[in-house]
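Only one protein chain is missing from this complex, and each of the others stays in its spot.
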Amino acid sequence: MLLGRVVGTVVASRKEATLEGLKFLVIRQIDVDESDTSGYVVAADAVGAGVGEVVMYATGSSARQTVYTRDRPCDAVVMAIVDTWEVGGDVKYVK
Amino acid sequence: MLLGRVVGTVVASRKEATLEGLKFLVIRQIDVDESDTSGYVVAADAVGAGVGEVVMYATGSSARQTVYTRDRPCDAVVMAIVDTWEVGGDVKYVK
Amino acid sequence: MLLGRVVGTVVASRKEATLEGLKFLVIRQIDVDESDTSGYVVAADAVGAGVGEVVMYATGSSARQTVYTRDRPCDAVVMAIVDTWEVGGDVKYVK
Amino acid sequence: MLLGRVVGTVVASRKEATLEGLKFLVIRQIDVDESDTSGYVVAADAVGAGVGEVVMYATGSSARQTVYTRDRPCDAVVMAIVDTWEVGGDVKYVK
Partner (left out) sequence: MLLGRVVGTVVASRKEATLEGLKFLVIRQIDVDESDTSGYVVAADAVGAGVGEVVMYATGSSARQTVYTRDRPCDAVVMAIVDTWEVGGDVKYVK
């Protein structure tokens, strides 16, 4: 998994039928010091994450292991909202 | 998923038999500010996307989760045509 | 999928038993303007491609969705020989 | 698999239900000379690894092949704690 910040949303009315009802979030990948990277991904939301929240997302076939995404053409999912993480004994982020 | 712009098409008459009938689109990956990146992919079309449209595409095994691509040697699929997205409260793209 | 040019072949007599009979091609990844990139991959051949031909190849689990590669430890397959592609209305390649 | 050093932990109380009980480790990818790289991943722990330990981790669908991660939206897992490795006849690391 990678850490990311929810920075936006995507709306797509014409889509593969099984994707109906999924919410698509624009995620900016962040580093372990909470700084933005240049990477982004559009991920389906499995946990009710909102813009501004720091999350973990999974990619590939693992992104389909939720009730919202199973058997759907979806390769990235937000599977957790992060409360806190620490690195080297230092708290790097608190929600 | 990533955002991309349909920039062209590929024709291949000699191909694995199960791919018959699939339409192959050349997708230029774009960033969340709608600028082109250097990345491209050839993706199967599952939504009737046309050249010039902005789309979302999924890769890997998730690209096989559509009626058009199931069980086929296809690792990228256009699964949605984008209407709009916003980042940081700003609308970045409207179809 | 990505576009590539078949530039060579690999011979390996000692290999996992299920790979017997597969032909391994060295593929130079090319860009949509037909220029070489620095990337390469060794792919199994599912379409009878020869050295010099421009092809499409699929990677990951999708590479196992052919009669030649199913259930085998093979993560890249040539699944089509390209006739032509166009980008931005310009024909970029004709076989 | 890649080599990594466990540098921290992530806490996420709101998460996909099947992830309950999993421990999430922040892994800094290291090179074969034991130097840090700029890459990191958050991986589930399948072996009881602690901060400071050098581990191997697997990604993608292979990360779900443990009793802790099966059928869960998890794309990286620590599957071994490294005792030692050698490269070119030189021992590069001993626990």
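First chain written, first letter: the chains are A, B, C and D, and each begins at residue 1.
The working rule: a contact is a pair of C-beta atoms (placed from the backbone, for glycine too) under 8 Å apart; a residue touches a chain by one contact, two chains touch by 3 or more.
If you're wondering where the values come from, they're calculated on a predicted model, not measured in any experiment.
Enquirer: Spell out the interface residues on chain D facing the chain that's missing from view.
Expert: Given the touch definition above, chain D has residues 1-3, 31-32, 46-48, 56, 58-66, 69, 77, 79-89, 92 touching the missing chain.
Enquirer: Of the residues in chain C, which ones touch the absent chain?
Expert: Its contact residues with the unshown chain are 7-16, 18-19, 24, 26, 28, 40-43, 51, 60-61, 63-64, 71-76.
Assume only the chains that are shown with their structure count from here on.
Enquirer: For chain B and chain D, what's the span in angstrom between their mean Cα positions?
Expert: Distance between chain centres, rounded to whole Å: 32 Å.
Enquirer: Going through chain D residue by residue, note those that touch at least 2 other chains and give them in order.
Expert: Each of 61 in chain D touches at least two other chains.
Enquirer: Please categorise the chain-chain contact pattern as a line, ring, star, complete graph or other.
Expert: Topology of the interface graph: linear, an open chain of contacts.
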